[in-house]
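A single protein chain has been omitted; all remaining protein chains appear in their positions.
Showing subunit A:
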Amino acid sequence: MNQLTLTLMKVAFLAVLWLFVIAAVGVIRADLWGSKAAAKALRSSKPAQPARQPKAAAPRSRRSEPTKLVITQGARAGTTLDLAGTEIVMGRGGNDVTLPLGDDYSSGRHARLFSQNGQWFVEDLGSTNGTFLGRAKVSRPEPVPVGVPIRIGKTVIELRK
């Protein structure tokens, strides 16, 4: 190996190192602003999306028992909670609440979810803005079918299987 080749090799290696960093920054950039390829992929995959059929409230049976609580809208959207059979108190936040919603339109202790013989019920705890199951306001403990939205302020909660 002559000196020139070695020097070229050295500089090439450093250039590749810097390319790696530039590529990494490029990935971050695409993460923030989106890349052309990703946008295209998203557009082509969009028509497939509405295939999601709304599931009607499932018949009440042992097998349709919900196992998960999912927040689908609101400040804490994306939060999931495994239902263990114990009571869940929902509210704005604080220590006496099982599931803090961080929602300004909810009361401190807003509503509770509890299960009886495998059926989950929602009960309003005297909230200011009320709790809605589907479109109906909850005034006494109501059974909660899987997939029906419970609305508390700006937050929407669903039970899932």
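Throughout what follows, contacts are C-beta pairs under 8 Å (C-beta built on N, C-alpha and C of every residue); 3 or more make two chains touch, one makes a residue touch a chain; residues count from 1.
Just so we're on the same page, contacts and distances are computed from a predicted model.
The chain not displayed here is annotated in its UniProt record as "Cell division protein FtsW", chosen from "NADH-quinone oxidoreductase subunit M", "Acetyltransferase component of pyruvate dehydrogenase complex", "Cell division protein FtsW" or "NitT/TauT family transport system permease protein". Although one chain is not shown, part of subunit A still touches it, namely residues 1, 6-7, 9-11, 13-14, 16-21, 23-25, 27-28, 30-34, 38-39, 42, 46, 49, 52, 54-55, 70-73, 75-80, 102, 105, 128-130, 132, 134-135, 147-149, 151, 153-154, 156, 158, 160.
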